[in-house]
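Here you go, one structure.
Heads up, one of the protein chains got dropped from this complex, but the rest are sitting where they should.
Coming up: chain A.
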Amino acid sequence: MWVKSGLLPLLFSYVLALVLTIMPIPAVLEPWRPDWVSLVLIYWLIAIPHRVGFGTVLIMGLLTDILMGSTFGIYATALVLVAYPALRHFQRIRNYSLTQQLLIVGVLIFVKRVIVYELEHVLNDAVFNLPYLYPVLSSAIIWPWLFLILRRYRRRYLIR
């Protein structure tokens, strides 16, 4: 099978996102940890939608489920639901200014976390607490930088 250009760098970015998701960080920063998996996935979904689709999103979701120890499929469902608008409007989102993108990414991550909470609530009787939504802010704030870094990364390693 012919390997598409930039497969390894692409996989590397996924692994890095997973590592950053579970990396131990100081307790003060803990609630503010950006939602790396969603951010990286959203970027690839709007940058190369012909290549990264629901399959990738599903696998990343299941891997997150394993790493977080949540019920199988919770993160997968949430990520798939968030991937839909991103895939649907990728051409529009791609051409927005960074500030507009930031708002959209914030909304997407908010929706994702609300879905995860709802599923956890239904399945495992989770109780809501506000710090769970802090990462929406930190993820949105970090988006422009991540976007620029990942764009450079994509061009450098010819991920098409």
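Some notes on this structure:
Assume a contact is a pair of C-beta atoms (placed from the backbone, for glycine too) under 8 Å apart; a residue touches a chain by one contact, two chains touch by 3 or more; residues count from 1.
The rule we apply is simple: contacts and distances are computed from a predicted model.
The UniProt record for the undisplayed chain lists the protein name "Cell shape-determining protein MreC", from the options "Transglutaminase-like superfamily protein", "Cell shape-determining protein MreC", "ABC-2 type transport system permease protein" or "Phosphoribosylformylglycinamidine synthase subunit PurQ". Touching the missing chain, out of A:Leu81, A:Val111 or A:Leu150, is residue A:Leu81. Listed for chain A, the residues touching the missing chain in the whole complex are 1-2, 4, 15, 18-24, 27, 30-31, 33, 50-51, 53-55, 57-58, 61-63, 66-74, 76-77, 80-81, 84, 87-88, 116-117, 119-120, 123-127, 129, 131-132.
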